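In this view, the complex is presented without one of its protein chains, the others remaining in place.
Chain naming follows the written order as A, B and C, and within any one chain the residues start at number 1.
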């Protein structure tokens, strides 16, 4: 057991996966000697060598496309995209090939790859370094989208993503990379994909969130507790496909739902959760659903990023409204 | 007045816009001599010349990026992407630049461009020619997404899109291109963006749809009428931003909502509409919301595309369920 | 056209030159079917040449049949490779079973040589994914419809070979239009800097739907695009199956032996419409097409093998009958294949369908939604 940050846990998971399975490769820009701009791949080159930790030219389209080729050949490429604002050139390969190769060939070829990328605002970074566009990926059939929110979940989910026989987009909230340390046992144990994590049980209101805002959501739950509002906090974790049964069961218990995400509101993943409740959980709803999200604007430069991101008090207010709703 | 198909109305609108505003340019692959693979730009080269109707090399990234440059310089580029399956290389420019240039420069530069692309299945086309991924575009702040569903709406909405000072992605259902003819008056009159069209008034259930499935939705409304179910049919038309007030008013009247789209269900635009009702229209809902959509699979090749696309009877059954719901 | 644009001025200024390049060209069998000097030895080996001829013929007859099937509503949109058969047959003939082919949608000639069955091709173009489950070349990629997107896959496959120290080569076919796309260039550059075992065969059939090459790029050749990736580039007569086999053979051998990637531009011509959905008379002149027919790779090769006394009128009639029989048998198999079950849409979406999607599969199996 050792105390690690989330980025440390990610490095630990990468090293573990590479040690346990020689098909696992790490590639991307500056992932070698430099250990990645966030140091997520630190030490891997030294330990596993240049044939398994590959610095690529600055070319996201070919990083994505060559990963498809490597995966079809039986490797397990884990490609790092330096920031989420730079992963868009990879969308074409994800949509047209990575997510379809197995289906297109009726299982003859498959695409067990992982695309890792930092996500989210809150670190006073330059333009394009603060994106939360997980909804774009979640809408693509044939692949998974995973967002960890703690060192231990990052460790177990990344191991599961790498072991998964299908494509996984693994989005890492930069704001949490070094937010806190946690005991993580480097035992190679995976956490299940396609399932939520109930971080806090509660009777009065269900708070569903993922990624960096899990932090604010847990703070909000604390504050609410002091007001006597008992909030259940669910970390969606696998953003697509959604483990809806867990959410539904919680809403059937609490009758109230607040969804929190850092992405813009319109057509965000929160909408899908709300829609499913409106389809299958309507009768258990005792109040309108609320979404606490970023605004439908471009992520502002650092001077305004705090005004842009959902804050704990926004979550508290929303929860209060749904709980006190008559 | 003349009877035209939807693709004919689109050609008419392009010609009208080019005649009325010399800043309007048409560019893309095979849009010149060939008149576009669907003939949407037929006759424009002959009439407006090669400086305003530009055949580009086969390179979607630069088609998108050069359009940003042209727009920033005061032109009104209307770029055609040959099929929606080939527009993905343009996403990077749409997300990072077209939708942000005005905001980034505080209005110093802007991006009045239109990206046109055929969309949807149902014409027995090869792979990648049957996509309905409007949700990917709808989630991007700072731009509009418009989907016409009749010759006259295509004409008026395309004129509005071209005249609009901000980026518009204009998606044209191929299944409707030649589905039927309609009297369209080539008078240069725009239709409003950001607003729905109520195609049929009704008291018992609200059917919201857009694009090709408007056809099945209207058929369903007919069938429902024969059963004594009076359906209101709303064409969303501008998929983003959504004219929610019109939908809300309708649902407050009918108390029942069925959303129909050809795109995969998960994180589709239908989810956003359902979510907003669950937030602001919950109390007027007398039944769970239903979504009639394609499956969360890759669009199958032609042999199975009919099984994949929503059919009128699926809409009828969903409407019946919500209307008879106790 | 802009070959060495600065050369004159540079020399005038006696400028220091830091890099020089040249693009060679090769042809062995001219348009009239005459073998030119220094042709490779195999050109005189009927055991090697006749199978090449048979393969081009089978492909031609298959293509014509496929077009007929589409016209009669029995096949989907179809892109024939009529006129380009020598390219596909030529490069496929120097690949081993262990090599991997990645291509666009117009490489039936190579696919058939590689062992993709005619029935599989018909299934795919008839709108059935099962047509991509090749029983023959299990590792070959299915055709990539989005232009140039297979080129990055090819460098990935080549990287796999290199990492495993396997003597295998990835052969990637792409069109002239595809050379305008960034994917092609990014892959080319990666292949160069990692010295990957990959061969890029650029099939310059002079048209990208309605775009002639001259409107696609200002370069005098497409072969010179290799210079931007720091790899060898060469142009050949793509209707000369001897040149294709020889030059691609050299490139594959070099790649196999650690000599790195190369790019070969094969000059040929798209004799027919882009696909059955296209009408080429809208944008290209009939004279150009009829002139191109004079360079037909099949006629050329037939003249050659005939002149060598390897091929009689009877052989020809015999071959045509054989090919037609093969094609008809495939058509029968194709037409007799029942359509896939609707719920098969979910069978290979993931290795194991996520529980949350089970209800969709069930609903589809039940029919309707």
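In this text, a residue touches a chain if its C-beta (ideal position, glycine included) is under 8 Å from a C-beta of that chain, and two chains touch if they have at least 3 such contacts.
In this text, all values refer to a predicted model and were calculated from it rather than measured experimentally.
J.: Looking at the whole complex, which visible chains does the left-out chain touch?
T.: Over the full assembly, the chain not pictured touches A, B, C.
J.: Sort through A:37, A:179, A:249 or A:282 and give me the one touching the missing partner chain.
T.: A:37
J.: In the whole complex, not just what's shown, which of C:56, C:180 or C:343 touches the removed chain?
T.: The missing chain is touched by C:180.
J.: Touching the hidden chain in the complete assembly: which of A:69, A:85 or A:268 does that?
T.: A:85
J.: Touching residues of chain A against the unshown chain: what are they?
T.: 29-30, 32-35, 37, 55, 57-62, 85-86, 88-89, 124-129, 265, 292-293, 295-298, 300-305, 307-308, 310-311, 313-314, 317-318
J.: Which chain B residues touch the hidden chain?
T.: Touch with the absent chain occurs at residues 25, 51, 56-57, 59, 61-62, 64-75, 77, 92-93, 96-97, 101-110, 141-142, 165-166, 194, 241-245.
J.: So which bits of chain C touch the chain we can't see?
T.: With respect to the unshown chain, the touching residues of chain C are 1-7, 10, 13, 15-26, 38, 180-186, 189, 192-193, 195, 215-221, 223-225, 227-235.
As a working rule, only the chains that are shown with their structure count from here on.
J.: Measuring between mean CA coordinates, which chain is farthest from chain C?
T.: A
J.: Quick one: chain A and chain B, Cα centre-to-centre, how many Å?
T.: 30
J.: Approximately how many whole Å separate the CA-defined centres of chain B and chain C?
T.: 36
J.: Can you tell me which residues of chain C touch two or more of the remaining chains?
T.: Within chain C, the residues that touch at least two other chains are 129, 146, 182, 345, 349, 357.
J.: Would you please write down the residue numbers of chain A that are in contact with two or more other chains?
T.: In chain A, residues 61, 92, 96, 103-104, 141-142, 241-242 touch at least two other chains, as defined above.
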